[in-house]
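Omission of a single protein chain aside, the complex is shown with its protein chains in their original locations.
As written, the chains take the letters A and B, and residue 1 is the first residue of each chain.
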Amino acid sequence: MTKISDLFTSSRRRFIGGASATVALASSGLAIPTIAKAAKPVKIGLIHPATGWAAYPAAQLRYGALMAIADINKAGGIKSMGGAPLEALLGDSQTKPEIGAAEVEKMNEAGVHALQGCYQSAVGLAASAAAAKYNIPFSIDVGVSDKLVQRGLSNVFRMADGYGRIARDAATNLGEINKMAGSPAKSVIIVHEESEFGTGTAKLMTEALKPHNLEVIDTIKHSNPTRNFDNIALRIKSAKPDIVMPINYPGEYVLLAKTLRQQRVDFMASYSVLGGGFNFKFVDDLPQIAENMIDVNHWYNPASASGQAMRKRTEADGKYFTFEVYCAYMSIMLLADGFERAGTTDSDAVNAALATSEIDVDFMPYDKTKMVNGQNTGSRAVAIQAQKGDVQIIAPSKYASSKAVFPRG
Amino acid sequence: MTVIGKLKLPKAANGKSAGRKSMIFLLIAAVVTLVAPTFITNKFYLDVLTLIFFTAYIGQSWNILGGYAGQFSFGGVMFFGTGAYTSTILLTTFGIPPIIGIFAAVAAGAILGLIVGYMSFRAGLRGSYFALITLAFAELLRVLANSVEFTGGGVGLFLTYAPSLKNLQFDTPTGFYYFSLILLAISIAVAIWLERSRFGAQLAAIRENEDAAEALGIDTLRCKIYAIMIMGAMGGAAGTFYAQKYLYLDPPIAYSIALSVEMLLVTIVGGMGTVFGPLVGAFVLHMVNEITRNFIDTPGLSMIVYGVILIFIISYLPNGLMGLFRKRQDVLGGSLETTKNELESKDA
Partner (left out) sequence: MLTAAVLNGLMYGAIYALVALGLTLIYGVLHIINFAHGAMLMLALYSAFFLFKLFNIDPYAAILIVTPASFILGYVMYRWGIGKLSKGRDQNILLITLGLSIILENAALFFFTGDQQTVNLSYGYDALDLGFVFLSYPKIISFFASLLICALLWALMSLTDLGKAIRAVAKERQGARLVGIDVEHIFAVTFGIGIACLGAAGCMLLPIFYVDPYTGNIFVVIAFTIVVLGGMGSIIGALLGGFVIGITESVGGLFLGESLGQIGISLIFIIILIFKPTGLFGSKV
């Protein structure tokens, strides 16, 4: 049971904040004189929706980024630049593209050398475009729209997958899981939220599933937010699909799952793609609902020692180990590597270095980094399943930590 | 002018000296803002000013209907969104450049104002009822925009980055600064015109007591519809500005309730029914937001301070910030406002 003190822990840490607050305070307009360092810091601006409906993912993204920055600094900073430390500038996009873009201007004036953000693709698009004017390297930590890397901008990079690749991976994984069980599933119903994230991904999934003999018999769009899913549940129930595929944000994800259970809707599996609400917290809070639900998402490699260590650290800090944490972490790693190999903060050099990055991210189930037009093609999304209170990778088999329970039984 | 019963219709411009003072202030302000970019090399400050001008502009549109005509609206964003979609669809589907599209956006806003105004005012809606029906219209449009193909539905519309004057896109903040400044100047001109014109006096009469105004022979329906059409026209252009600056549009952005609220917020805080109220309000609120965020990093904490300051301002300056600058009679509040409140509470 949670104690009141537990509930306050994370926020107290944020408020007192240790390194992060003093660093941020110093980088704000207050110009507190800092002790002369051996080398000038490399400034990285973080732009996230710290206030507004996406405040929680934003907090997780900041946390992961700041953890990476602290680790890199502890290990000696950017050695090719005389051990220059990384310094974070914190920005709040307030979920609005115009504010995100304004933050870019602000950070540019503050002499930022790289930027990271923004969780929402709309904000990421506006912010990275603003950054492009000054050629500031921009690392997308979370933002699935493929438009982000299709504009021909040489300053935008993304370590994790966009929905194009994720859809393809999701279909492949489902095909594999289905085949291993003797191909019992044939029909799919997609339930998606109405904006670009849900609609775009749903379209891609419909196409991607075809070669795997899985037919999307219905696509149900719902608004953001949706107050109740009873009708949708009934609609699904009468259509009797083998697979239900939710593509939506956390609140609706959980609500839909609960409603499907309440209405006793039967299906072989709930197989979500970029399921916003599928994470350790979901499995903790609603174990009976979560049991055997499958999601395809950014996920860490539980077989890696560094991944396990990062998870332990995060949970010791009173936080859930959600994908935002490691996506932000590896995005900082990308930037740091870019500075390291460029040996300078000159944007052309850094962008060129980022474009040829080959970092190996041990805690992710990725191949070696290979940037194609700013998109890392060594990335992949994996299929994860809640099994007996924990989350296991069930596909692709190379990274699987457990066999899939499919049909869910 | 005349005194009728308890009501004193305001003079168009209250005395020569006040008028001249305003013009001098205006002239100085105009010069300062025009040359500002040469002195302000900090692009962030330019961007902040641009956003402030934009907010002041769209606040002024609300002011025309809400401050001058006394009809509060909660759905002002509908003109913004419709204008944005109009010019963007014309661009993406028909290749019509935004420099022409913006006029279509203005027209679309005005037409929407005509439709909503006619339906609502004809039905005799006033006060909170009118405010709420505008909200309903805005929500209606948002839901529709989500479901219709030509608006891109929930996916939205993407614009390509192609800076040029005909695209109303600029590769430096300076370009958008002047764009928003021009819009702001137009809105201030409209407000000044309103204060000096017969039409403005009619709106003021409607604001103070609509029934009395009708009895005086003013065609209140027509005047209110004109007012909402002006608001709509202005809102439409704002939509095009936004679309060209941020290059992406979807229903939650185009029809966001937050923008409807912001319009009325900056105007009421700055001073309703004044020429510079929305600008002052936009400036002060934006500065408060920026400064609190600068000093307080923790998400939420800075906004709490912002909320407290907001309540503070409105409690101690009930006529808005412009109340600090103007004498009581000049501010369209003061004694007239109390009279209105008393009358209103009587038939409440």
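The working rule: a contact is a pair of C-beta atoms (placed from the backbone, for glycine too) under 8 Å apart; a residue touches a chain by one contact, two chains touch by 3 or more.
Everything numeric in this text was worked out from a predicted model, so none of it was measured.
S.K.: Which of A:M67, A:V142, A:V254 or A:M293 touches the chain that is not shown?
M.R.: For the chain that is not drawn, the touching residue is A:V254.
S.K.: Looking at the whole complex, which of B:L125, B:A185, B:L216 or B:I291 touches the chain that is not displayed?
M.R.: B:L125
S.K.: Of the residues B:I99, B:L114 or B:A136, which one touches the chain left out of the display?
M.R.: In the full complex, the listed residue that touches the missing chain is B:A136.
S.K.: Spell out, residue by residue, where the missing chain touches chain B.
M.R.: 72, 119-120, 123-126, 128-129, 131-133, 135-137, 139-140, 143-144, 146-147, 154, 257, 261, 264-265, 268-269, 272, 298-301, 303-304, 306-308, 310-311, 314-315, 318, 337, 341, 345-346, 348
S.K.: Residues of chain A in contact with the chain that isn't shown?
M.R.: Residues 1-4, 7-8, 10-11, 51-59, 194, 220-223, 225-232, 234-235, 238, 250-251, 254-255, 258, 261-264, 277, 281, 285-286, 288 of chain A touch the chain that is not shown.
Definition applied: only the chains that are shown with their structure count from here on.
S.K.: Rounded to the nearest whole Å, what is the centre-to-centre distance of chain A and chain B, using the mean of the C-alpha atoms as each centre?
M.R.: Roughly 38 Å, centre to centre.
S.K.: Spell out the residues on chain A that touch chain B in their complex, using ranges where they run on.
M.R.: So the residues of chain A in touch with chain B come to 11, 14-15, 17, 20-21, 24-25, 28-30, 50-51, 55, 58-59, 90, 92, 97-98, 101-102, 105-106, 108-109, 122, 125-126, 129, 133, 147, 151, 193-196, 198-200, 221, 223-224.
S.K.: Residues of chain B touching chain A in their complex?
M.R.: 42-48, 51, 143, 146, 153-156, 158, 161, 171-173, 242, 245-248, 250, 252-253, 293-295, 297-301, 303
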